[in-house]
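All protein chains of the complex are present and in place, except for one that has been dropped.
Naming follows writing order (A and B), and every chain is counted from residue 1.
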Amino acid sequence: MATSPLFTDLDQIFIILRNWLVGFLPAALRPATGIVLEVIAIVCVFPGLFALTTVFERKGLGRIQNRLGPNRVGPYGLFQPIADGIKAIIKEDIVPFSANAVVHFLAPLSLVVAVFMEFAVLPMGRNMVLVDLDAGLLFFFSMSVSTELSVFMAGWSSRNKYSLLGAMRAVAQMISYEVVLLLSSVSVVMIAGSLSLPKIVDAQNSYTGIFPHWYIFTPWGLAGFVMYAIAATAETNRSPFDLPEGESELVAGYHTEYSGFKFALFFLGEYLAMFSISGLGTTLFLGGWSAPFSFLTFVPSWIWFFSKVMMSIFVFIWMRGTLPRLRQDQLMNFAWKFCLPYTLLNLIVTALWHFMGEGWMRWVVCTAILVAVYVFMGRVEMRSEHFGPRRYRYAE
Amino acid sequence: MNVVFYLLAAITIGGGLAAVLLKHLVHCALATTVAFAGLALLFLQLDAQFAGFAQILVYIGAVAILIVFAILLTRGSELPKDGVFSRSWFVGLVIAAGVFAVLAWAVLQSVRAVPQQTAAPAVTVRDIGNALVGRYVLPLEIVGLLLTAATIGAVIVAMHEKERPR
Partner (left out) sequence: MSMGVTTPLAGYLLVAALLFAIGLAGALVRRNAILVLIGIELMLNSANLNLIAFWRFGPHPEALTGMMFAIFSIAVAAAEAAVGLGLVIAIHRQSNTTELDKINRMKG
């Protein structure tokens, strides 16, 4: 794809900036300083996006619920995060007397640290990955499971039965959907042939005609993406899977006893987890930083990556405003009895896709299998037998 | 041996010591997690990427959470009245010290006999994958069977029994 030097430079502008800044130093210090600069960039950009997302979420939810969101602070309420940040910092930090002080302190820290580490392997543009690990996807999931333990630490150390209950529910939910998340990523790894995320993006970065080879445009990719999206929503405790932190159920679940800056850290951790899991979803299924049509490749790659991530965030906000919350047993049933078998089937269909060779046959066969099993399992098997005319029970 | 190795070794040994010495069970479980993390970092220091990340994923993400759930389900938050160490704690300590002495003596004696490689073996994830379905396919299948049996067994062992009709 021949692009003019201007657009190639725009595409690599952050790399050029980093090389220029690092050029001021002697050669021995250059690699380390380069990495430090990249880390600073990640630490500044994603919390900045988090601030923007809090406004979008509140305004978006407001509009879905037929009201305006916050609109006092700044034009259209866009400076609201500044007000929220100042509030969080100056609030008194209350630690319950009988709480376990050390664990109570470490829980939000370990959550935020684990979530920040996840960004180290996401390719945010052409040549723009912090560390190109050979087992990058495995590293991402390792950091993702570390967050479960900090959720438990938060809930247990607060010495509060609502916190503990919320923490146990959150951990049970997260470990169930972790399996679905991992398995739906395995089908991508099978076809791309590598655990390294930049290589997975490179495998999707080609075009037939004007259409890209993103994995979501294949039957197994679409099914995998849907499973991944469901599991990602459950992993980050977002609605409709937000029973562990539902205000009407459990006060605030595992972060009931946290106030001020520590609560802001939990909030930050949850949103950053949303960003990183959307980033992984775009890398695995939506082609990462590659453009949607072949005539659009002149647009810088990092713009595509961030637009896809923000679109995923928009879908998260949309789901939160629209869908009702799932009960704990419905959630666990859904994970183990529907999502897991369907994801295992998706693995088999992916293998079938690979071995059937090019042609229209594999499209038909794979789509037929996935749709038939969905209809059978989702609509026939999962239907509850308790539907019927409503019976009323009155207190005697 | 560099500073990083000493730091990681200190973290791991410290976590292990805390895990066996602390009174409150949940603190012990969290100290064990620190020990697991220290070990994962030691694996990464030894250029074993896959093993290090698998250690974090499996041990911290699954075993530590299992331990914590078991502590909570068996009401481990209540401290026993007679103290946390059993009556024969001194004998146990002597045995452990003896085992360590023997192992350390064996290591230090043979240190000159083992030839040292300085280059890490170049093992990529692709090689591991090929080996798993090539040379090691039988252990892979057996481990799969073992994990299935362990899952079913753990569920059956810990399940509530149905009320027997009297």
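Just so we're on the same page, a contact is a pair of C-beta atoms (placed from the backbone, for glycine too) under 8 Å apart; a residue touches a chain by one contact, two chains touch by 3 or more.
Please read these numbers as outputs of a predicted model, since none were measured by experiment.
Interchain touches from the omitted chain, evaluated on the whole complex, reach B. One chain is missing from the display, and on chain B it is touched by residues 1-2, 5, 9, 12-13, 16-17, 19-20, 25, 28-29, 32, 35-36, 39, 42-43, 46-48, 50-51, 54-55, 58-59, 62-63, 66-67, 69-71, 73-76, 80, 82-87, 89, 91-93, 95-97, 99-100, 103-104, 107-108, 111-112, 114-117, 120-123, 127-128, 131-132, 135-136, 139, 143, 146-147, 150-151, 153-155, 157-158, 160.
Following the convention adopted for this analysis, only the chains that are shown with their structure count from here on.
For this pair, chain A with chain B, the centres built from the Cα atoms lie 30 Å apart. Residues 26-27, 30, 33, 49-50, 53-54, 56-57, 60-62, 64-65, 68-69, 72, 124-126 of chain B touch chain A in their complex.
By the touch rule above, chain A contacts chain B in their complex via residues 103, 133-135, 138-139, 141-143, 145-146, 148-149, 152-153, 156, 164, 168, 171, 175, 178, 193-196.
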